[in-house]
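A single protein chain has been removed from this complex, and every other one stays in its place.
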Amino acid sequence: MPPPLRSRAASQPEAPLLEVVNLTVRFGSPVGEVHAVEGVSISVGAGETVGIIGESGSGKTVACMSMTWLLPSPPARYLSGRITFKGEELRRNDEAQLRKVRGSGVGMIFQNARLSFNPAYRLGRQIEEVLRVQLGRSARAMLPEMVQTLRYCNIAEPEAVLGKFPHEVSGGVAQRVSIALALLSRPDLLIADEPTTALDLLSQIEVLSLLARLRDESGLSLVLVSHDLGVVRRIADRVIIMYAGRVVEEGPASAIFAAPRHPYTQGLLASALQQGDGERLYEVPGTPPDLASLPPGCSFRPRCPFAFDRCVTMPELAPAGATHQARCHLLERATEHA
Amino acid sequence: MLSYAAKRAAAIVPTLIGVSLVTFALLHIVPGGPVVAILGMAASDPKAVAAVTRELGLDRSLPEQYWIWLRHALGGNFGTSTEFHVPVSTLLFPKLAHTLVLTAGSLVYAVLLGLALGIATALYHRSLFDRLAMLLTLIGASAPVFWIGLLLVYLFAIRLQWLPALGMTSLIGPGGVLEVLKHLILPAFANSIISLAVIARIVRSSMLESLVQPYVLAARARGLPRWRQVIVHSFRNVLPDAITITGLQVGFLFGGALFVEVVFGWPGLGYLIYSSIEARDYVTMQAAVLIVSAVFVVVNLAADLARIALDPREVHA
Partner (left out) sequence: MSASVLAPAAPRSARLQALDAFARDRMAVLGLAVLVLAVLAALLAPLLTPYDPTIGDQNAILVPPFSPGHLLGTDDQGRDLLARILFGARLAFPEAVIPVLAASLAGLALGLVGGFSRTVGEVVMRALDVLFAIPMVLLAIAIAAALGSGLPTVVLSMAIVITPYIARVVATTAAQLRSAPFIEAARCAGFRDWRIVHREILPHAIPAVVVYATTNMGAMVVFAAGFGFLGLGAQPPAPDWGAMIADGMRSLASAPWLSTVPGIAIVVVSLAFNYIGDGLRVALDPRLRSRL
């Protein structure tokens, strides 16, 4: 029995559910300022599933966490950025507004679900706490709904799991409990940061099919962050590729996977093909960039097989089709030659 | 959990036996041996020497002497004070109550102020407030407790005349509880300073670690207010550390009470030990050490059990 989730909203393409414009986040570090996210803009439509792909250090996690100004500052330094959720601007210092959005508007699940629960409390108590603060309802009144939602998330014995400590359940169970917890607050958007990375293969499949089911049945918008192309390919409507803190390519999943325009995306897809499906870590030749001292021009230039003279300047994100964009000078050359 | 508690509780028996052995040995390291220690000046009187030798079996083997001494002690007979010529037990127990009040008062200061300071400095890490608080706690922890006591006496009792420095006589005096509390404010604070500093520093460093744990970020992402992130989630996981260190501090507070009682004329075991040292009243000193140590052992057991009860990972480990 599925929980009473809202039906797929009639999406208005002009007004996205969540919009991030020109976000720049940096961190101080002993070796210099780390440019984690540089001028990133992301929009998520109602009911849409957006996949964000990048290797570690690409800024994808920081970008996602910043969607509700989640990372504490300091250490994070927000240099620019405007975030709108359901038409309302999220003000970075307005704790009351942010708390409401974080609690009930935007749910978030983390890479290591067990660590996202406090080791000192039973899972049930932690769920109750959130719901009590969010919805102001007593534990007893919420129990049936909690059990129902956990069951929807494929937790076989919800009552038993509620009585357990985080260290007593598997990573897969913990991840599904954290999804259930997010769902209980009836969010409009669920942000999942590498939700399957820390899991064993079987749990990965379970969590992924749960997310796919949510997408199909609930009308929830979903942001799925991953370095795993296979995961994103399975459920994303639209894909964003990030490299060194910037969006380098963005477009419908079908277009990106069929005809990638950025050399980095092409590299990712090629190595994915080479290694087959059994291997989950796709590698592009070369070393990831040092975010504390990026080279001038295109950040991918040192690893790019097609680098040419123009790459010493940073390319803009340019159209590569009707709804497809890429940040590469090769696009200009292609249009010039045409 | 319960079986662990039982095991842990049972483990204090050998510890207490060890403590009694050490305490027993105290009289034997007095130059001249236990006879001199027990009789003091009267050790020149052969009749008295013969009597005490017979009573305590001082002519028998050491294990037998220990056994006789232990049986007496367990029966509440700690011998006779050479200074006051009364059974030590009649001196001891009223003083013990005073020392417990002083220690408890110090503990309240140390825990409340230590926790508050530790949490606040962790929240404002590297701020001016943090630096200043850390400097002050380090100075506090580097100063002799009796010196801090004297400074407080000078400032608050002599200069400002806000609080009494001396004159604490009995818990059940005419002034009642209020009078006792008034006399308690300064000595308890003086005695708490080092423990306060230690607790603040441990809590600060544990909080700094705990505040950046994923579950605190997750609590924030789930829309919990800041105080819940800090207290319910972050501090909750610092609590076992805080309790462990607090349990250890009780021993230091007992030790500190010895000096603070001297400075403030607080009529507790510490003052009793001080006067018995001055009067070479070893029997009284021995009994006081035994009692304080026994209380300390029990308090540590309680702290240990509380810590275990608060850390679910320990129970299942």
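Going by the order they are written in, the chains are A and B; count residues from 1 in each one.
Quick note on the criterion: a residue touches a chain if its C-beta (ideal position, glycine included) is under 8 Å from a C-beta of that chain, and two chains touch if they have at least 3 such contacts.
From a predicted model like this one, the values you see are computed outputs, not experimental measurements.
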With the missing chain put back, one of B:G18, B:G76 or B:G176 would touch it. Which one?
B:G18
From B:L70, B:V262 or B:A302, residue that would touch the chain that is not displayed
B:V262
Chain B residues that touch the omitted chain in the full complex:
14-16, 18-19, 21-23, 26-27, 29-31, 37, 138-139, 141-144, 146-147, 150-151, 153-154, 158, 205, 208-209, 251-252, 254-256, 258-259, 262-263, 273-274, 277-278, 282, 285-286, 289, 292-293, 296-297, 300
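Here is the rule we use: only the chains that are shown with their structure count from here on.
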For the complex, which residues does chain A have touching chain B?
65, 68, 70-72, 95, 99-104, 108, 110, 112, 115-121, 129-130, 133-134, 165, 167-168, 178, 181-182, 185
Write out the stretch or stretches of chain B touching chain A in their complex.
213-215, 217-226, 228, 232-233, 236-237, 239, 310-313, 316
